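Report on the structure given below.
Of the protein chains in this complex, all but one are displayed in their positions.
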Amino acid sequence: MHLLRIENLSVSYQSPQGELPIIERLSLKMDIGEILGVVGESGSGKSMLALAIMGLLSPKMTMRADYINLDGEDLMKMSANERAVYVASKAAIIFQEPQASLNPCFSISSQLDETLSIHSGGSRSMRKTRALELLDAVGINRPEVILRMYPHQLSGGMNQRIAIAMALACKPRLLIADEPTTALDVTIQSQIIELLVSLSHSEDVGLMLITHDFALLSENTDRIGVIYSGQLMEHAATENILNSPRHPYTKALLDSIPQLGDRHIKGSRLFALEGHIPSIDQLPVGCRLGPRCPKAERQCVNKPILRSIENYGKVRCHLAEEIADQPVDSVEDKQ
Amino acid sequence: MSNQPQFYQQSQIPSTINRWRRNFGQNKMASAALLLLVLIVLVAIFAPWIAPYDPATQFSDLKVPPAWYDNGMSQYLLGTDDLGRDLFSRLVHGARLSLKLALIVVVLASSIGMLLGCITALSGLLVDQLIMRLMDLILALPSLLLAIVIVALIGPGLPNAIYAVAIVLIPHFVLVTRNAIKAELSKEYVTAMILDGANKTRLFTRSILPNILPALVVQLTLAFSTAILEIAALGFLGLGAQAPYPEWGTILSESHAYITIAPWTVALPGLAIFFTLLSINLVGDGLRDAMDLDE
Partner (left out) sequence: MARVLLRQLLVLLLSLVTLTIFTFSLTLFFPQDMVIIAGQTTNDFGNLVNHYWHYLNSILSGEWGQSRINGQNVLDEFLIHIPATIELSVMALLFSLCLGLPLGIIAAENKNKWQDKLVVSSTLIGYSMPIFWWGMLLVLLFSLTLGIAPVASRIGFEYDILPVTGFMLIDTLLSDQPYAIEAFYNALEHLILPTIVLGTIPLAIFTRVTRSAMIEALASDYIRTAKAKGLSYSRIIWLHALRNALIPIVTVISLQISVLITGTLITETIFAWPGVGKWLLEAVYRRDLVTLHGGLLAIAMIVIMMNIMVEIAIHFINPKLRRRK
């Protein structure tokens, strides 16, 4: 049985100019214990995906879907209150700014205790023991000291670990991490990602890792989903995508990662796609990547659909088969 | 750029002032208030032509209610007061007086205050601290209390009331100007300009001034509303414009005694003050929203 199944999720924003699409007909699946990487540029809608699943969208957003199946139950069939309770017990989320996710006015201990009293219950001392266990599990060295402190007294990395501990306290089946390391030092980044991955394996919790940094996902994920301008462009096993990406956008993302060992040729620039993400009130006709796509052809004026490719995964591109035959750009080609 | 067909057009990015104007225009209440304010200003400017009578003329028809009452008279649109003066003419001239006084006060307070604010923001620590301590002290004192003390020192009456209210308003301008300038100075683009070799004048006029403008504009509207209120308050207490000036607050101080016999002489002048203040505050709020300022 799948952990998460989303079919045709659409999120739009109510603006004075009308309803603007943020996410359009997105469908994906996650297995129990799977680590899914969701990658895309800023503004692609990937954070909205996380909020939509958790039911945390602002009132100005409208959400529609055929179904959102979380651990066997369809969220769309529930009332708002039922959803909130169900999602809180099945899923948890950590955000980009660790210090902002914690209430500055309350100590770590009171915030952890609050979560535990809802999700685990038990006496005060039982909760305290559990809180110390959780802090230990996320790699915090002197948990008794940390419990008494306040978020602003701790570093970003510490706060993020605490946020993860709080998320685990909810005993979730699915953990969504929305850009968990973007605001942290590079040295801490890998630690936090490793922590998330190891927790996912040890607690058998599905992990949805959302980021704009492809490099983070290559070693850690089972599958990757690529989002551009509110649509899912590619969804396949990680090694498939890394070896032979089928979508021009994915290819471009991979090509733009500077490789260790690249010789810098004077005058050459890092590879990047020209142009920028289209604004939602001025979407292109046909494929959303069309204006920027190096491979675009006449048929790209028609909207491509997400289709399955044999032995690979799903791609939203007219030219998926042809692209597969082309090798990933090597270092020499870029010069 | 690329030689690919362009599938989308770049929309025009409006200039800052146009953006502000557009934001403000979308705010229905603020726009309506602006219209009302313009109306009041027009009434004030054209008062001598709009008012049917001279505000000081006393007719023999005492305490006549407004024209729409049964025993009202049509020649006195809003009735007369206890001395037989036409209320409508008095209110219209009062608008002229109140707005004129408030304008003088705000011009005085803002020019001195902004100048002082610039000096203290751009000076060394000692001067800055000295001036700010003094401003803090004046700000801590209740405004009306300070005003009446000043009036007691230099005597009641019109020009003194203007000085008193202006003195009370100066620290607000100093504070806003100084804080706005300091905030801009700490920003990195200013450091970049200095490193580029911009001299002080250029720095000030090209980068600092345009960026502190929103805060100053909002402070000006706030000061205007405060000025009208304080002048009216002083008038009400008998310390501002003296009778027979038709200042709205002064009119109220006279009408107070006749509140039961001629309630319209209390209700109507107050209504005039209220609507003027309301429209200024709405416009000020609208400006603050339009220019994206924090409250």
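As written, the chains take the letters A and B, and residue 1 is the first residue of each chain.
As a convention for this text, a contact is a pair of C-beta atoms (placed from the backbone, for glycine too) under 8 Å apart; a residue touches a chain by one contact, two chains touch by 3 or more.
Source: prediction; values computed, not measured.
J.: From the listed residues A:Thr62, A:Asn103, A:Thr129 or A:Asn243, report the one that touches the chain absent from this view.
T.: A:Asn103
J.: Which residue, A:Ile118, A:Ala272, A:Val285 or A:Ile305, contacts the hidden chain when the whole complex is considered?
T.: Candidates A:Ile118, A:Ala272, A:Val285 or A:Ile305; residue touching the omitted chain: A:Ile118.
J.: Using the touch definition up top, pick the residue from A:Ala92, A:Met158, A:Ala177 or A:Ile280 that touches the left-out chain.
T.: A:Ala92
J.: Any idea which of B:Trp68, B:Tyr189 or B:Phe274 touches the chain not displayed?
T.: Residue touching the chain left out of view: B:Phe274.
J.: Which parts of chain A are in contact with the chain that was left out?
T.: 54-56, 84-85, 87-89, 91-93, 95, 97, 100-106, 114-115, 118-119, 148-150, 152-153, 163, 166, 170
J.: Provide the residue numbers of chain B that touch the chain removed from this figure.
T.: 133-134, 136-137, 140-146, 148-149, 151-153, 225, 229, 232-233, 236-239, 249, 252, 256, 259-260, 263, 266-267, 269-270, 273-274, 277-278, 281-282, 285, 295
The criterion applied here is as follows: only the chains that are shown with their structure count from here on.
J.: Could you state the distance in Å from the CA-based centre of chain A to that of chain B?
T.: Once rounded, the distance between the two centres reads 52 Å.
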